[in-house]
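So the structure is just underneath, and the comments pick up after that.
Only a single protein chain was left out; the remaining protein chains are all shown in position.
Labels for the chains are A and B, by order of writing; each one numbers its residues from 1.
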Amino acid sequence: MSALAVVLVVALAAAAVLIVCLPFLREPVADDDRLDAPTAEDERRLTLAEERDRALAALKELEFDHRTGKVGDEEYRELVGPLRQSAAEALRALDRAQDAPS
Amino acid sequence: MSTRSPARLIVALAVAAVLAIFLLYTAIAGKSTPELSPSQLEAHPGFASVVGVVVGPVSGDSHTAGGLRFGLRDRGAAKSVVVPVVYHGDSPPPLFKATREVVVTGTYAHGRIDGTGILTKCPSKYTAQSKA
Partner (left out) sequence: MADLGRAALVVSFGLALYALVAGGFAAHLNRRRLANSARNALVACFFSTLVAAVVLASALLRHDFSFSYVAAHTNRTLPSIYALTAFWGGQEGSLLLWLLVLTGYGALAVAVNRRLLRDLVAWVVPVLGGIATFFSFMLVAVASPFDVQTAPVDGAGLTPSLQNPYMVAHPPMLYLGYVGLSIPFAFAAGAMLSGNTDERWIVATRRWTLAAWTFLGFGQLLGAHWAYVEVGWGGYYAWDPVENAALMPWLAATAFLHSVMIQERKGMLKVWNMVLVALAFELSIFGTFLTRSGVVNSIHSFAQSSVGGWFLAFVVISSVFSVALILWRLPLLQARTKLESALSREATFLYNNLLLVALCLTILWGVLFPIVTELVKGESRTIGRPYYDFFLRAFGLPLLLLMGIGPLIAWRRTSVRALVRSIAWPIAAAVATGVILIIAGAGSSRAGLIAYTFSAFVIAAIVVELVRGTRATGSLFRLVGRNRRRYGGYIVHFAIVLLAIGVAGSSAYGTNVERHLRPGQATTVGAYHLVYEGVDPIRNDPNRTGQYAVLRVSGPWSGTLRTGNVTYTGFDETDNDVGIKTDWLRAQDLYVIADFQKGSNVVFFNVLVKPLVNLIWVAGIVFLLGAVVAMWPDAREQRRLVLRLAPARA
């Protein structure tokens, strides 16, 4: 192996070790070394937010399908009520969760 | 009234239908071709795809009555039996030549393959010898 190659290999290995050890070098002692995963409360809010978005998207989709003729008037009336209700419920549940103390 | 989703029933029926169709097809109506090496031909005369290495000399012309003539031996077995091939049809693919692996489609009878098709490999898969 030429001298240049040796230098480059050593530099590469050193760089690799440095990058891998960086989190430990930055924080030799960590107050809290836990993975910043969502808490149970965060998860609940996330689930409620996803339900809200899904319900609103379904409502929007239904309105669009009705305007473009894929859904007839009778079907629209049948479907829109329950969808609006579930969207409202999702919004209320999310508001309650966000207002609740963490 | 059942509140179970019809999705599972649809999936199960569809899978069963597909399975039935292609098992029937390949077992009864499908025309599969045996894939053999030259040394296996004696025990399995008839129409086959024969995978082997071209043994020279390569002579003749596939467009003439005499056909293109060459030999075919097993891959990786330099001392295996060499089966004569007489090929009629389109000119063989550009990469065809002695010592290359090819697939010859045809009928084996009376110690000879009457070939009707030759398949060679994609050019990148043949690596020539480096020039010293």
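Heads up, the rule we're going with is that contacts are C-beta pairs under 8 Å (C-beta built on N, C-alpha and C of every residue); 3 or more make two chains touch, one makes a residue touch a chain.
This is a predicted model, so every value here is computed, not measured.
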item	value
Which displayed chains the unshown chain touches	A, B
Positions on subunit A where the hidden chain makes contact	1-2, 5, 8-9, 12-13, 15-16, 19-24, 27, 30, 32-38, 42, 45-47, 49-50, 53-54, 57-58, 61-62, 64-65, 67-72, 75, 79, 98, 102
Absent chain, residues of subunit B that touch it	3-7, 10-11, 14-15, 18, 21-22, 25-26, 30-36, 44, 49, 51, 61, 63-64, 75-76, 90-91, 94-95, 97, 101, 103, 119-132
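As a working rule, only the chains that are shown with their structure count from here on.
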item	value
Centroid spacing, where centroids are CA-atom means, of subunit A and subunit B in whole angstrom	52
